[in-house]
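A short write-up of the structure that comes next.
Only one protein chain is missing; all other protein chains are in place.
And now, subunit A:
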Amino acid sequence: MSSDFYNTSILPFAGIIIKLCRAYTSSQQDFEDYYQEVCLQIWRSKDNFREESQWSTWVYRISLNVCLTLLKKKKNNVQHFVSDSITAEETENNYAFSDESLNLLYDAIRKLSEIDRAVIMLYLEEKSQKEIAEIIGTNPNNIGVRVKRIKTRLKKLLDGKIN
């Protein structure tokens, strides 16, 4: 991968890639692996970009598809498909932001299903229901209902933890 391509086509969108990868991983090592894999897949697939959507939407799609379908080889050599359900207790202590509220929110997000994680991440990134539906490939009418349901679940999970 050329550094030019990385600097001009990936780095400007590193924020969303980081945010998404964080939601599907529980350690710094896993996160770095996911981030690199996303970058690799964006680079490999760049010729397939047909400008039917914005480059940013396309980056979202690839990031999400990579996070949904990544094989992790864990230390015990057991192969896991996709990000396994990660609980807050399993998250490494050193894998944290300095903002405690954000850590708690991420821990709660990691308790959601893979698809719900994707929906709420895109919602928090202020994507419209139409855009979320396009990226995930669903019906826009159902996104609003699903977001409400996810937010209620997150509020329950965070209840009493954040002032």
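Operating definition for what follows: a contact is a pair of C-beta atoms (placed from the backbone, for glycine too) under 8 Å apart; a residue touches a chain by one contact, two chains touch by 3 or more; residues count from 1.
Note that contacts and distances are computed from a predicted model.
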{"item": "Name per UniProt, for the chain absent here [options: \"Branched-chain amino acid ABC transporter permease\", \"ABC-2 type transport system ATP-binding protein\", \"Sensor\" or \"Nitrous oxide reductase accessory protein NosL\"]", "value": "\"Sensor\""}
{"item": "Absent chain, residues of subunit A that touch it", "value": "1, 6, 11, 14-15, 18-19, 29-37, 39-41, 44-45, 48-49, 58, 61-62, 64-66, 68-73, 79-82, 97-99, 101-102, 104-105, 113-116, 118-119, 124, 134-139, 142-143, 146, 151, 154-155, 158-163"}
